[in-house]
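Here's a structure for you.
One chain of protein is taken out of this complex; the other chains stay put.
Now for subunit A:
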Amino acid sequence: MSIQPKNFGFGEDETMLRDSARKFFSDNCSADKIHNLVATDPNIHRSIDCVWDKNLWQQIVELGWTAVCVSESAGGIGMPAVAAVALAEEVGKAAFPSPLLSTFNATFVLNHCQSEAATAALGEIAEGKATTLAITNQEGSWDASATDVSVNNDGSLSGTAYFVQDAKKVAQLVVSAASDKGVGLYLVDTTAGGVQMVADGIIDLTRDQAHIEFSNASAIELAAPGTGNLAIDQAMPAILSIVSADMVGAGEWLLQTTVEYAKTRVQFDRPLGFFQAVKHPLVNVMLDIDRSKSLAYNAACAYDTDPDNALRLAHMAKSQAGDMAVFSASRAVQFHGGIGFTWECFVHLFFKRQMHNQVLFGDAKYHRALLADMVMGAAA
C-alpha cells in the first residue's frame, strides 16, 4: 500500500501559495465587485455574454498560478495537486470568473499524455495560455470514451463537443475525438478555421459554457487513438478534487455570509442566530463543509501519492461536496429570508455556482453508484 503523508502534502510552499491567493482575492474580488461585473442584467432573456476581468487574469498568469501543476521539465513549477486544490478553494470562495480551474483540469489530462505535443502544450499553459477540456458529448456523459467528435482521415476533427467550461475565456481546447482505433486527444486552437463556438445560456453568472462545432478543424494529436480516454481517467481524481474544492470554498463563503446575517438581522427582538432553528442547520452546513474539505484534500493527496486509491477517494469527495453544495446554498437563501430571494443579494451568485458545480463532472448519486460498484461489486 502506498504511503500518504499525514499533512496531505500541504506544506510550507503550498500554504504560502494559498495565503497569497487568499490575499489576492480579498484585495481584488469582493462579492460586490463580482456582482457589479457579472450581474448587471437580470433579464431572464438577456443576451448570452461572457463577462470577466481579463486584467485580473493577466495578474494571475504573472503570479504563475497556471504553472503550478505543470512539471518543471515542461516549464512549470511542479507542485502537487493539493496546491491546485487550495487555489480552487479560494477561487470558489470568491466565485471568481476565470479559466484557471479549466486550465488545471486540462493540465492534469495533458500530464498523462505521453507526447511531445502534450509537453509543448503544457509549456504554453505554464506561460499563461488558458486551456479547457472539450470531452463531453450531447447527453452530458462523463464516460471518458463518450464523444460526439470524430477524427477525419487527414487528422482534422469534425463533430460537436458539448458543455465546454470557460470556452470563451480560453485560447485552446483539449478535445476528445473517436476514430476506429478508439478515443484520442487533440489540441485545437479556438481561433482555427472550422471551429464554431456557440455560447450556452447558463444559470451560473460566474462561468461561461459553450458547445463547439468542428468542421474539418485542424488539430494536433496529444494522445493516440485508444489512449485518450485513459489519460482522462487517470486525471479524473485530480479533476474531481478541484471541483470539490471549488464547492468547499463557495460553501464557506455561503456559511460565513449567512452567519454574519444571522448575527445582525433582528426579528422577535433577537438576532436570527439566537434561534436554534437557524443555528443548528448552520452548524450542519459547517459539518458538511468540513467533511467535504477533508475528503477533497484526501483525494488530491491520493492522486499525488497513492494513485491506486485515488479514484475511490475522489468519488467520495465529489459525492460529499455535491450534497454539501446544495445544502449550503439552500440554507443561505432560506436564512437570508426575503432579501435572499432577490437579485440584489449576492447570495444568488454562489447559489448558482453551487448548482453548476454540483452537476459538473457528475452529481453525488452518480459518484456513489460508481463507488458502490468499486467497493461492493456490480449489482445483480
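As a working rule, a contact is a pair of C-beta atoms (placed from the backbone, for glycine too) under 8 Å apart; a residue touches a chain by one contact, two chains touch by 3 or more; residues count from 1.
Going forward, contacts and distances are computed from a predicted model.
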Report summary line: From the options "Sugar ABC transporter permease", "Peroxiredoxin family protein", "ABC-2 type transport system ATP-binding protein" or "Acyl-CoA dehydrogenase-like protein", the chain left out of the display has the UniProt protein name "Acyl-CoA dehydrogenase-like protein"
Report task. Would you mind spotting which of A:28, A:179 or A:294 touches the chain that isn't drawn? Result -> A:294
Requested in this report: Based on the whole complex, identify which of A:34, A:195 or A:313 touches the chain you can't see.
Outcome: A:313
Requested in this report: Determine and list the subunit A residues touching the chain excluded from the picture.
Outcome: 1, 3-8, 10, 14-15, 18, 252, 255, 259, 262-263, 270-271, 273-276, 278-280, 282-284, 286-287, 290-295, 297-298, 313, 316, 319-320, 365, 368-369, 371-372, 375-377, 379-380
